[in-house]
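Below are the structure tokens for one structure; questions will follow.
Only one protein chain is missing from this complex, and each of the others stays in its spot.
Chains: A and B, in written order; residue numbering restarts at 1 for each.
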Amino acid sequence: MIPLAWYLALSAVLFTIGAAGVLIKRNAIAMFMCIELMLNSVNLTFVAFSSFFRDVSGQLIVFIVMTVAAAEAAVGLGIIIAIFRNRESLDVDDASILKL
Amino acid sequence: METLLLYALFGLFAALAIGCAIAVVVQRNPLYSAISLIGVFIALAAHYIMLAAPFIAAVQIIVYAGAIMVLVVFVIMLLNVEEAEHRPARLRFLVPTAILLAAVLFAEAAFVIYSVGDSPYSSLDTSAPPVGLTSSIGISLFTEYLLPFEITSILLLMAIVGAITLARQASISELRRAAAVTITGDNAEAETSGFQSAKSNEITPVRTGAIN
Partner (left out) sequence: MNFDNPLIHAGLQFLGIFIAFNVVLMIVAYTVLAERRVLAFIQGRVGPNRVGFGGSLQPFADLLKFIFKEDIIPDKSTRFIYFIAPIIATAAALMTIIVYPFGPVIHIPFTDISFPLVITRFDVALLYVLGVTSVGVYGIALAGWSSNNKYSLMGGLRSAAQLISYELSLGLSLVGVILQAGTLDLYSIVEQQGKWGGLGWFILRGQFIGFIVYLISAIAETNRVPFDLPEAETELVAGFHTEYSAMKFALFFMAEYVNMFTVSMLATTLFLGGWNGPGVAQFPILGLFYFLGKVFFFLFLYIWLRGTLPRFRFDQLMNFGWKFLLPLAILNIIISATLALFNII
């Protein structure tokens, strides 16, 4: 089998790319996608540990993370659409005051 | 031979995942980012299959690639934001600092991987049965993890209500009328009209984009 460390390294790389994306990007949808990328990299470590320790808990946590991601997508995209309606822009710098 | 094949597959899908992840960040057009992200999801699903977790792999494709990203692509198409991001000037002098910090981070990660040394090559407890199958996940989900499961379902309910509230922008009288309908019918109706009102309100930018 592939050593566990390789999966962890891959996951770390993906997480770093996602975190960099959240910091660099200014488009709300793109930032949202980078957050999804980070969530996925964490999922990879969970599944890798679960598979190596023969413990199902890791996969269940992944399952719950996916549910949270789905809820996040529904609400987050709703907020993005609401912001776009009011500001005609998806740039997060334009949405810097705490009201619509 | 089999080990070599396994390593080749790992390399292939790891390269696909990293390449697509970089593309997510580098692409200026959000739709290209979205497609690259779908690539990452599919590569990770392949990794899950190689880790003997077929159920999670299938759910990954259904939930992430099939539901969440379809919504994202739908919203991108609806809003039709094609303009390239303008990069604010204030980032300029931060770039060297960022490179420095990134180098520190890489050194740290390399040190961790180096100092951990031998990680297990195969499962620690080979006598235990594999855990990735549907039945084992279902059994633990409804026994040991029942409370998180129920909490997640409440979270989903809250998300439905929140999404409808955001998408609707309805007047009070409309909300009162909707509250009179039964719960299932209420959700269905609200979600449907949410779709439609979103469409009818956003049609203008779409059209101008198409004409331009």
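Criterion: a residue touches a chain if its C-beta (ideal position, glycine included) is under 8 Å from a C-beta of that chain, and two chains touch if they have at least 3 such contacts.
A quick note: this is a predicted structure, and the numbers were derived from the prediction, not measured.
Listed by label, the shown chains that the missing chain touches in the whole complex are B. Interface note for the absent chain: among B:Ile18, B:Ile61 or B:Leu141, the touching residue is B:Ile61. For chain B, the residues touching the chain absent from view are 1-2, 5, 31-32, 35, 38, 54-55, 57-59, 61-62, 65-67, 70-71, 73-74, 77-78, 133-134, 184-185, 188-189, 191-192, 195-196, 199, 206-207, 210.
The working rule: only the chains that are shown with their structure count from here on.
Centre-to-centre separation between chain A and chain B, using Cα means, comes to 6 Å. Every residue of chain A that touches chain B in the complex is listed here, in rising order: 1-10, 12-14, 16-18, 20-21, 24-27, 29-30, 32-34, 36-37, 40, 43-44, 47-48, 50-57, 59-60, 62-64, 66-75, 77-82, 84-85, 88, 90-91, 93. Residues 6-7, 10, 14, 17-18, 21-22, 24-25, 30, 33-34, 37, 40-41, 44, 47-48, 50-53, 55-56, 59-60, 63-64, 67-68, 71-72, 75-76, 78-79, 81, 85-88, 105, 109, 113, 116, 119-125, 128-132, 136-137, 140-141, 145, 148-149, 152, 155-156, 158-160, 162-163, 166-167, 198, 201-202, 205 of chain B are the ones that touch chain A when the two sit in their complex.
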